[in-house]
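Removed from the display is one protein chain of the complex; every other protein chain stays in position.
Naming follows writing order (A, B, C and D), and every chain is counted from residue 1.
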Amino acid sequence: MAAPAPTARSWAWLGMLPFTLFALMFLLVPTMFIVVGAFRAEGGGFTLDHVMNLFTPSILAAFSISIRISLASAFLGCVIGFAVACSITVGGLPGWIRGPLLTFSGVASNFAGVPLAFAFLATLGRLGLVTVFLREWFGINIYALGFNLLSFWGLTLTYLFFQIPLMILIVTPALDGLRREWREAAEVLGASRAQYWWMVAFPILWPTLLGTLALLFANAFGAVATAYALTGSSLSIVPIVLFAQIRGDVLQDPHIGYALAFGMIVVTGIGNAFYIWMRSRAERWIK
Amino acid sequence: EVPQALIDAAKAEGTLTTIALPHDWCNYGGVIEGFKAKYGIAVNELNPDAGSADELEAIRANKDNTGPQAPDVIDVGFSFGPAAVKDGLLQPYKVSTWDEIPDNVKDPEGLWYGDYYGVLSFAVNTDIVTDPPKDWADLLKPEFANSVALAGDPRASNQAILGVYAAGLAAGGAAGADAGEKGLAYFAEMNKAGNFVPVIGKSGTLAQGATPVVVWWDYNALSGRDALNGNPPVEVIVPESGVVAGVYAQGISAYAPHPNAAKLWMEYLYSDEGQLKWLEGYCHPIRFNAMAKAGTIPQELLDKLPPAAAYEKAVFPTLEEQEAMKTAITGGWDKVVGANVQ
Amino acid sequence: MAFLDITRLEKFYGTTHVVKDFNLAVEKGEFISFLGPSGCGKTTTLRMVAGFETPSSGSIRIDGRDVVNLRPNQRNIGMVFQAYALFPNLTVAQNIGFGLKVAGRPRAEIDERVREMLGIIHLPELGGRFPFQLSGGQQQRVALARALAIRPKLLLLDEPLSALDAKIRVSLRQEIRAIQKKLGITTIYVTHDQEEALSMSDRIVVMNAGVAEQVGDPFTIYNRPATRFVAGFVGTLNALDAIVTDPATGSITLDGQPIRLNRPIDAAAGASIGLALRPETLALGPRPETDGSLRGTVRDVQFLGSVLRVRVALDGQVVALDSFNTAALRPPAVGDAVEVSFATADVLVSDG
Amino acid sequence: MAFLDITRLEKFYGTTHVVKDFNLAVEKGEFISFLGPSGCGKTTTLRMVAGFETPSSGSIRIDGRDVVNLRPNQRNIGMVFQAYALFPNLTVAQNIGFGLKVAGRPRAEIDERVREMLGIIHLPELGGRFPFQLSGGQQQRVALARALAIRPKLLLLDEPLSALDAKIRVSLRQEIRAIQKKLGITTIYVTHDQEEALSMSDRIVVMNAGVAEQVGDPFTIYNRPATRFVAGFVGTLNALDAIVTDPATGSITLDGQPIRLNRPIDAAAGASIGLALRPETLALGPRPETDGSLRGTVRDVQFLGSVLRVRVALDGQVVALDSFNTAALRPPAVGDAVEVSFATADVLVSDG
Partner (left out) sequence: MKPSRIWAWLALAVGALYFALPLIGTIEFSLRMRRGVYSFDAYRAVLSDPQFRATFSFSVFMALMTIVLGVLVIAPTAYWVRLKLPRWRPIVEFITLLPLVVPPIVLVFGYIRLYNTSSWLPLTGTAGGTNLLLLAGYTVLALPYMYRAVDTGLRTIDVATLTEAAQSLGAGWITIMARIILPNIMVAILSGAFLTFAIVIGEFVLAALLNRPAFGPYLQVLGANRAYEPAALAVITFAITWACMGLIQLVTRLQKHTQVPR
């Protein structure tokens, strides 16, 4: 049997034209225009110097802590957001909660920057509402217990304010897509809720969860405004270093800034490649 | 004394595009109103939040653009003047009051010139801090636990880096890199003592109590105090030692779509009227001394300023000194303060 | 005490009353079918037994224990869903082995059972495929194997064979029945296929609009239907109107033609009554063993394979009659004048 | 020139050859069934006609025009899917009216057609419901109505009745046939239900493992099956082995019992041959019109409603025979010794 040759020429790629054009015009080319600056020497020639500059200990450290914060907040955001989304879809909460919660998530997922930083300072800062309340009423000094808002965990906690809602918004439709019969079939075969989730629901949701994790990671990785407003001078994370280079009043080496931007794109690319690799393993059962 | 031809040409252009001018900064709100009122030229304000590097980048990006995105004039940190010249981003213009601008704060060709300055001061929320600090050394005392903030990130903000430098000078550092090192050591100690709050200090955090002491340009501190209007009460203190003055520089974009309006704006800024408007925002205009000598400054404006004695001690870092201490501070800051973050 | 005991079961969806006063006692090892038209509540009743729907009222006892508040996975029930409900992320073999894996059975046992099940459903090669790679019928067989693999106490099947061809359907129905008997699994089988219900079941529940119209063994259901609905739904039925001429001798006229039933009729002379006659009790042409006959013309002829169905028009009413098809015998032509004969004992009489 | 002309159609999924050298010419207005076991490629062939799958090779012409490169929505085809495929966001009425709305028909016409269709599928009340509020069978009826509403040139039905009960199935199949005839819609009907195929079709395509084994009218398919597969798949068949004793007179022995076919057999004496006998051609006890008989004991009795299937064990082999059920006649008991009679003309002989 000769292997079949497709008879009709496929024009399916034509359907990608609008998006490709749009992305080229308004995302890829404009970004390239600037980011090639990372490879441009003073005189105008090509150079790898700026990119090599990324491999200094302080910038590497910045990448490292950025990646760790992004991973932590993305992971926690996924877990918690998933739990909340479950509780409004399959958890049996009354239907009316769903609408307001989703709209709230829409707002909260973009509540960032100065207002968010301030809100957390006013709540969990050293003179924040909750801090003072706990101290005055219960004699608990959370700062004495090692809590610090302006730290890795503090930043992660703050990022969660937009990460969790983002997760809720993205994952709710996926949960809606779980068919009732799957749960019932599992139950009737003797599976507990946990077994159903572990053996059926999670694997089915896995590609979505991975995708959202990648999204949340990039979301945190690029979030400059909140980090800057909250821990302006304390955390050395990539977006802040980048900010200092191309936007600051002091330093000014746009080339290094562009190299940093390039580095962020590369890190995101690696993260995405990893996600796609994981997903391709998880998605064999999809047409 | 402003040539009528310039006024006419500027009016013909009709618009001036500015960038990075927050209305609360040096009374820029008033300045812009005054300019509009006087010449009837529209002012198109771009990103008031921009930093100095943004401003240069905006000129670069708009090289071929004459749309409303292209800034005509910029107001940047002192060291950005020469940097902009190096990249050919500015065009020369000498205002009619050129001679009254001190030589060490202007480009001989008129590509940029210093515009105003202030000294770094402590803005203190006296609801929380009942015994305000008098000098840098005070801030290390235990009663200032969790209290002191800079008004920016020393890696990105001119204001914050000069704050570190000032502390270094106060600690006996020699102008330049040495004071930078000493300033870092000072903040390292403050950080270790738990007094430093690594948050960007601003009106909100000052009033809310997260940062009861903010190291700030005196003009920002004073207008911030006025805006708070006693709730909470704020005291602005110029430290006894380590008084550092920061100068900003003004220039016209090499690609300005409205070059004449830009020149007219410069004329306005450096006229008595423009200079006094800045002073209303507590900024010392660059012609302050000349005008004081000429007696053209109303007494009530002078009365509202911090005691003149404070300014007599003010140090104006040279470009070279700035370059040296900048390298020291931005390079070392992460190790000093970033280290406490985990 | 019955193994499965359903009493006064009711179910409302909102204000729609979909299951009404349903009572059923199923003995251990019995094979019960729910038979009824689409939408009559078969699935709903089954789902209440499985624990997926909460009854609006009534009780369900399994092995003496009230299960209404028990979760489905605590009921030790096997179920095959109308829409297959295979787990899309698991292979065929993993689907089948799911229940055993969940129960923590050793790997070797699972593999063994899966192999056995794949054999039973005639798909020994397809263990490694994912559900999307199967045809509809193949999916349904896998769903069946999955439910059987755990050897449940109670097996619930919701039209498990409806997507299969007759050949496999017949063989699987024997297979199911054999396994069921061997393992003594009490089984409820939902179907809309009369033949399936009649051939497999110990007893049949005929449902209509949420009500169990009749519960009985296949023979009784078919031959002594309790209600008109049951008579009409199970098997084909000629429902005819006739006029009583003499109640005592059972003389009537049907579209003007006289028939004598030779038994008394509980109706007055001149009254209209309903007659019911199964097509297979009618024959074309006179036969020695029949004692009734009607004349008419052939309206149409349907070839159903083993059976020829001929519809004969009387004077207004139509009777259908079935005869076995033989290659030798060519069917009558439309328009032929024919005589239809039957045994009067086979005529069921109901009130008009 | 046929209305639908399929020539040398082939389809591979990867390396799996699911449709092989498929040829078919369908006349305008004809009703063709694809009949075959699960997984034999019925759906795949249908989907190639509809345009959802691209053939690996071969041509499909509708009304003389090669449609292989035509998009599905340009082929004016109505289709009912095996999995319903109702639009979940549209009501029943909107689903049915969808095709007309897409075609820009006036509102009044759409409403009218929808009402008519709802009547045809016996769901006049449910126009306002959403698909998730329907039972499986109701959904399938709506899917049917949706496809019919556009009065397509070519109607493709993929097991449209498989989720329905026999009652509705029979009435719908007459309905479909009537509409189809009235509108003259050329129709391809995929089914695994032999009775459905036999009763509805002008011609039947019996498929097996991707191959069209036989194409012919129902009578021919049933009574003169071209291959063993067709014989076995369409209807029930007793396949028996016998030994030839005298080829000239057609004398053979079956499990030791002599039968004389009275026609020559194309095999040597002592050779083993295969016999095929339909259960409905066999009868219990001697009958006047039969000329063959066998003795055995009753192995089991299945009650199929109108039909009783008795399986009789000979000396090793088993024959099934069907007889009509009559309430008067109680079926034989398992273990009874019986005589099975048949007409030797009904015995099909194939090579051993």
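Throughout what follows, contacts are C-beta pairs under 8 Å (C-beta built on N, C-alpha and C of every residue); 3 or more make two chains touch, one makes a residue touch a chain.
This is a predicted model, so every value here is computed, not measured.
A.B. asks: In the intact complex, which of the presented chains make contact with the chain not displayed?
C.D. replies: When the entire complex is considered, the left-out chain reaches A, B, D.
A.B. asks: Out of D:Pro88, D:Pro106, D:Gly256 or D:Gly316, which is the one that touches the chain we can't see?
C.D. replies: If we include the chain that is not displayed, D:Pro88 is the one touching it.
A.B. asks: Which residue, A:Ala62, A:Cys78, A:Leu150 or A:Ala261, contacts the hidden chain when the whole complex is considered?
C.D. replies: From the options A:Ala62, A:Cys78, A:Leu150 or A:Ala261, the contact with the absent chain belongs to A:Ala261.
A.B. asks: Mind listing the subunit D residues that contact the chain we can't see here?
C.D. replies: 47, 50-52, 71-73, 76-79, 81, 83, 85-90, 98-99, 102-103, 130-132, 146-147, 150, 156
A.B. asks: Even though one chain is hidden, which residues of subunit A still touch it in the full complex?
C.D. replies: Listed in rising order, the touching residues are 12-13, 15-16, 18-19, 22-23, 25-35, 80, 83-84, 86-93, 95, 97, 99-100, 102-116, 118-120, 122-124, 128-130, 160-161, 164, 166, 169-174, 176-177, 180, 193, 207-208, 211-212, 214-215, 218-219, 221-222, 224, 239, 242-243, 246-247, 258, 261, 264-265, 267-269, 272-273, 276, 287.
A.B. asks: Can you list, in ascending order, the subunit B residues touching the missing chain?
C.D. replies: Considering the whole complex, subunit B reaches the absent chain at 17, 22-25, 44, 46-50, 54, 57-58, 60-69, 202-204, 206-208, 220, 223-224, 227-228, 230-232.
One rule holds in what follows: only the chains that are shown with their structure count from here on.
A.B. asks: Determine which of the two chain pairs, A-C or A-B, is joined by the larger number of C-beta pairs in contact.
C.D. replies: Between the chain pairs A-C and A-B, A-B carries more contacts.
A.B. asks: In whole angstrom, how far does the Cα centroid of subunit C sit from the Cα centroid of subunit D?
C.D. replies: Chain centroid spacing, subunit C to subunit D, equals 20 Å.
A.B. asks: So how far apart, in whole Å, are subunit B and subunit C when each is placed at the average of its C-alpha atoms?
C.D. replies: 90
A.B. asks: Show the residues in subunit C shared as contacts by 2 or more other chains, in ascending order.
C.D. replies: 83
A.B. asks: When you check subunit A against every other chain, which residues touch at least two of them?
C.D. replies: Correct list: empty.
A.B. asks: For a test of understanding, state which residues of subunit A touch subunit C in their complex under the given definition.
C.D. replies: 179, 181-182, 184-192, 195, 199-200, 203-204, 284-287
A.B. asks: If we count contacts the way the header does, which residues on subunit C are in touch with subunit A in the complex?
C.D. replies: Subunit C reaches subunit A through residues 50-52, 71-73, 75-79, 81, 83-90, 98-99, 101-103, 130-132, 143, 146-147, 150, 156.
A.B. asks: Within their complex, state which residues of subunit C touch subunit D.
C.D. replies: Touching subunit D: residues 35-39, 43, 82-83, 134-138, 141, 159, 162-168, 170, 192-195, 198-199, 218-219, 222-224, 232-236, 278-281, 302-307, 309, 322, 324-328, 343, 345-346 of subunit C.
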